[in-house]
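In this view, the complex is presented without one of its protein chains, the others remaining in place.
After this line comes chain A, so read on.
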Amino acid sequence: MFVNNDVKNAMAMEERHVIKLSDPDHPVILSTEDLHVYYGKKEALFEGDLEFASNQITALIGPSGSGKSTYLRSLNRMNDRIATVTGKIMYRGVDINQPSIDVYEMRRRVGMVFQRPNPFAKSIYDNIAFALRLRGVTGKHKLDEIVETSLKQAALWDQVKDDLNKSALALSGGQAQRLCIARAIAIKPDILLLDEPASALDPVSTGQLEDTLLSLKEHYTIIIVTHNMQQAARISEYTAFFNQGRVLEYDTTSHIFTNPSVQVTSDYVSGNFG
């Protein structure tokens, strides 16, 4: 048993292909170095050193339990109370994975949207405005303006502009998810992390969400975990393939899907396992 695993691990170690980015138009904004994540004693992620290009969409794909969500949630320290994360997370030259970092401030730069839409039990307007008010943005006019731009960027404005005072819990799944995106971008983050944002949505809503993301990359760097390989292929510039807690392959999306360097990646993207 042990021998088998060691052999497998050794083989997996050898067969890796992770590129370094060098696109001057889209400099690296976020990168991880020697990142390890432990749940208790169990190591869930042990090989995840990636670089993310600004104003691009990067997709993280891989089978269930491959560590991609664990990795994503570590990036804005959402795992702080759940897991132990060691290593460096460099954001604009600063290691944000150190105790002295103000995580609350950091999360306003690195926003997150979750798998299940989680609008708050407040009006649509307040879902977006209340976090701004807490940060000292007052003034009705200013708030109105931010709410409107955020909802427009999330492609939700036209559907809800007359119902801003209605409860957000009455929205459909797709609308609720776009409200969550609007809420996240209202505080003007640099980076937007999305953890399978479309997995609870129907195909039409998914399509709309993808269009929204494509239009958002002009302003934000987007990192998205997805189970849906077509989705990754449709919207992302770069793709990282996770397997058994490590990144096996990282390259441009076209490379990953048309000519993967690693056999396991090839098997996964062609649907042979996962």
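Just so it is clear, a residue touches a chain if its C-beta (ideal position, glycine included) is under 8 Å from a C-beta of that chain, and two chains touch if they have at least 3 such contacts; residues count from 1.
As a convention for this text, contacts and distances are computed from a predicted model.
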Per UniProt record, name of the chain withheld from view ["Phosphate transport system permease protein PstA", "Aliphatic sulfonates import ATP-binding protein SsuB", "Transcriptional regulator, PadR family" or "Ger(X)C family spore germination protein"]: "Phosphate transport system permease protein PstA"
Residue of A:Ala83, A:Ile187, A:Ile256 or A:Val269 touching the missing chain in the full complex: A:Ile187
Among A:Gly111, A:Pro197, A:Gly245 or A:Pro260, the residue in touch with the chain that has been omitted: A:Gly111
Absent chain, residues of chain A that touch it: 76, 78, 104-108, 111-114, 116, 118-122, 130-131, 134-135, 163, 166-167, 169-170, 180, 183-184, 187
